[in-house]
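Excluded from the complex is one protein chain; the other protein chains are retained at their positions.
Should a chain be cited, it is by its letter among A, B and C, assigned in written order, with residues numbered from 1 in that chain.
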Amino acid sequence: MLVGIVFWGLAVVAVAAGAAVFVVDSMARATYALALSFIAVGVQILLLGQSYLGIITILMMVMEMAVMAVYMVMFMGMNPALMPMDMTHGKKTAIGASAGVFVLLAAGALLVPWPERRGAPPEDLTRALGLEIMGEKMLVMAVVGPVMVATIVAGVVLAAHRTRYDRLGDDLRRRPADDPQPGGVGR
Amino acid sequence: MGLSGALARLAVRATRVLVVEVPGHWATRMEVEHQLLRRGWRPAWTPADADVLAVCGVPGPELSELVDRLWEQMPGPRVRADITSPGTVGSALDAAAALLLDTPHHRTDAQERAQEPEIPEDADHGGHGGMGHGGMDHGEMDHGEMDHGGHGGMDHSGHGGMDHGGMDHGEMDHGGHGGMDHSGHGGMDHGGMDHGEMDHGGHGGMDHSGHGGMDMAPGGIALAGGGEDRDGLEMDVLHLPLGPVLPFWPAGLVLRCSLQGDVVVDAEASVVDGAGAGGPGPGPAPAAVVWCDQVMALLALAGVEDAAACARRARDALLCGDEDAARDAVERLDRTVRRSWLLRSSLRGVLLLDRAGLERHGLPGHCRGDAHDRLLSRVERIRAEAGGTEPTPAEDGGVPWAVVPDLVTGLELASVRLAVASLDLDPHPAVQAVGHG
Amino acid sequence: MAESVVTTVPGGWAVLAGILLCGLAFFAVALDAALSARAQGTGGGWGAPLGRAARLLRQRRRSTVAADTLLWRIGGAGMLVGAFLMIAVIPLGEWTLADLDVGVVWFNTVDVMVWALVWLAGWGANSAHGLVGGYRFLAHGVAYELPLMFALVAPAIAAGSLSVGEVAAAQDGVWFVVWMPVAFLVFLVGVTGFSVWGPFAPALAADIGGGVLAELSGVDRLVLQAGRYLFLTAGAAFSVPLFLGGGAGPVLPGWAWVLVKSVLVLAVLVWLRRRIPLLRPDRFMEIGWVVLLPAAVLQDLVVSLVVVWKG
């Protein structure tokens, strides 16, 4: 019972905060509304018995939204606290499409005869998950790792203005690198 | 009354004082700082944190206006102490402490004040980056001139009568054109607006609807323009004046910076109240005292509090002529500064000046090297001066404040502060100007 | 899952835990004030926390033009709340408030919240200096957080559990600090980082008039400052079960040892602040990624090898 109330409370928070992302005027508020939505969902995942994933969701999303706020401020091109922002297009189509999708999904959720629960959760979920990804599903993690590294490299390459040749000279021998802001290690 | 009285007495023991030095009145300021610490009080960095506003010396018109504004920003309970000479510091602080305890007085004071923060009507905000000192935000003020979107540097503060309420720019097409479409707002009086500073080309349109109609923008906030930063990204330019009331900043110096992110892309220096309006000061300070003061500022900005405290003690000892204590303190300072490799790594490379750089800016030889080199050489000179054993090296002059903008352009804000503190700036330009005039 | 190594106490004890945390934080403030007074050559200072708190309680709150007050206040108050959330998983000897099976990750999550909170506190004031402070902190965060995460991994690997109680219990013979000193140091760097403390305080530094604190007065300032000290205290206390053997020690009972060790770590952190210059984000960024992160990863590798070798 209590779990039910908490769940619905969190559900309201999650959806309302999610909607607030596209309603509020301020970029900071929009970003942190999304963070709030993620926190609510993270707690819901906790309620669904998956402590590790729930907490990791909150951790990652708060971090991501803190960074997201910076990008919002940089790129939104609108004053955060001063101006209402309405930078939308095709609003009506979007509302129609999303309402349709919601009806479809919700109807599916309610009408499909979901099968009975098979099996029971292991006692120590986190350990089980760890064994799983390091055992049978190791391939998944072995792929995810390099993908993450590739993301870091690709992201830097895409976003950076100067290349290593700009920094280190044509033969990559310039030391220390020619940076507008020197780092702390003094390479 | 008993509880609030006890609270007040307890609170007064931890009073924070915002010290404003009128150029030339270094002696009063140092005396105030000295006495603060003896009472267990501490200096405040911003008006928001201050209980007492201590004005050292008689400010000129420009600084007076500024001091009034600082006074407005203090949260209260607040007390203002005008201290004209070092001799009256003790009694002025005593009086301030007594007045701080007077709770009914502060209650009335609070009721009489405006409840909402606002930008003064007479402030000339349009002049950011230009002349008007009036609208200046010397950093601690609550005017928050930040703007993170792409907007023209326009200013609404002078237009109290303008009615923006009915405007709705919300539907504007921001994609294609940069500027705003004013034609749709026939009723609006743009007469007073400074469109000259607006950069309509480079960014995604501006929006006036925040004014009047929205609670977020009670008005008067100057918006930033865009410009290309050193990484080739378009970034907003923010105009932020540094000084004259800023912790560990040369008295009277105002550096109007254009910031992109926290990188100073352009700067302009001036001296508050021009030259000579500061009233008669006690004359130029002894060199060693000034150097100690500068070393203290640099160390405090670098964040080594123990070493900064050491420099302050050396300064106070030198000032009151206690030679033994001074020599001890200077020796300790010298040891601390020399030993700390963390300090070296922190100051290394800050405003590196080679011979060519010195010549280009017309700087004296002792400015050579980076901030750490200058720190060491200055401590060395203090030692020579305080010890009195070695002959004082020939003094080849300080750094004129006018070169500061050239030196700091392109640096990031923290480095700017360290760079300025590391230079032997003519400490009291007003006084010197009078002297030469 | 094996029998839990710690006893979970009823929620009412949270009050006591809160009081203990506040007491330790009070000690940190007093120690800092005393050290400061000594450096200035004035003596005294131990009573300063009371005076400072009273002053801020008496001071009026203020607002600024076009402040985002909601976010501003969340930033300040969140710091206060976060520290209390953090200590929920720290076992005091054999008792704990919440024996979370992922306690270490919980700690990490709460410390990541600080990113958001400090930035919000800087942003909300709508002041240039506050905002510069907020961004400085984020830049620091990017540099200290990953090393901190990898440092947290080391004890967890050695103990084979993410539960704080079990990590403490796993240090029966040798404290983890002995054979994972790098992780311990990186952890302390992280603690000072998320407390915006000492070398990691450029966000609150004098050069920008106090940065995030520049516009705060009265109780808002008190809340944020107290939050920082509480976070510092909670971080120091967390190092005890993680690296310093938890309640292990002769003569005294477990809870007393936890407190003693926490106080010691806290005192060291407070004392170090006065000696170490500010690590400006532009400098520390490279140190964090080029030095600390590889060091922490290597430490993890060593720990893993030892664990595998021991079977």
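Simple rule for what comes next: a contact is a pair of C-beta atoms (placed from the backbone, for glycine too) under 8 Å apart; a residue touches a chain by one contact, two chains touch by 3 or more.
One rule holds for everything that comes next: contacts and distances are computed from a predicted model.
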Choices "Membrane subunit", "Amylo-alpha-1,6-glucosidase", "NADH-quinone oxidoreductase subunit K" or "ATP-binding cassette domain-containing protein" - which one is the UniProt name of the chain not shown: "NADH-quinone oxidoreductase subunit K"
Omitted chain's touching partners, listed by label: A, B
Residue of B:A6, B:A98 or B:L233 touching the missing chain in the full complex: B:L233
Contact with the hidden chain (one of A:A97, A:A142 or A:L172): A:A97
Interface with the undisplayed chain - residues on chain A: 3-4, 7-8, 11, 14-15, 18-19, 21-22, 30-31, 34, 37-38, 41, 44-45, 47-50, 53-54, 56-57, 60, 64, 67-68, 71-72, 74-77, 87-91, 93-95, 97-99, 101-102, 105-106, 108-110, 114-115, 117-122, 125, 128-129, 131-133, 136-137, 140-141, 144, 147-148, 151-152, 154-159, 161
Residues of chain B in contact with the chain not shown: 173-176, 178, 202, 228, 232-234
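The rule is simple: only the chains that are shown with their structure count from here on.
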Chain whose Cα centroid lies at the greatest distance from that of chain C: B
Which of A-C and A-B has more C-beta pairs touching across its chains: A-C
Chain B and chain C: spacing of chain centres that average the CA atoms, whole Å: 31
Chain centre separation (chain A, chain C; CA means) in Å: 25
Where chain A and chain B are represented by their mean Cα positions, the distance between them in whole Å: 40
Touching two or more other chains - residue numbers and ranges from chain B: 216-217, 221, 345, 412
Where chain C touches two or more other chains at once, by residue number: 66-68, 126, 135, 279, 282-283
Chain A to chain B touching residues, read off their complex: 25-27, 73-74, 76-84, 86-87, 161-162, 180-182, 184, 186
In the complex with chain A, residue positions of chain B that touch it: 147-151, 170-171, 174, 203-205, 207, 209-210, 214, 216-217, 221, 223, 230-233, 235, 345, 348-349, 410, 412
Partner chain A, residues of chain C touching it in the complex: 1, 66-68, 70-71, 100-102, 105-106, 108-109, 112-113, 115-116, 119-120, 123, 126, 135, 138, 141-142, 145, 161-162, 279, 282-287, 290-291
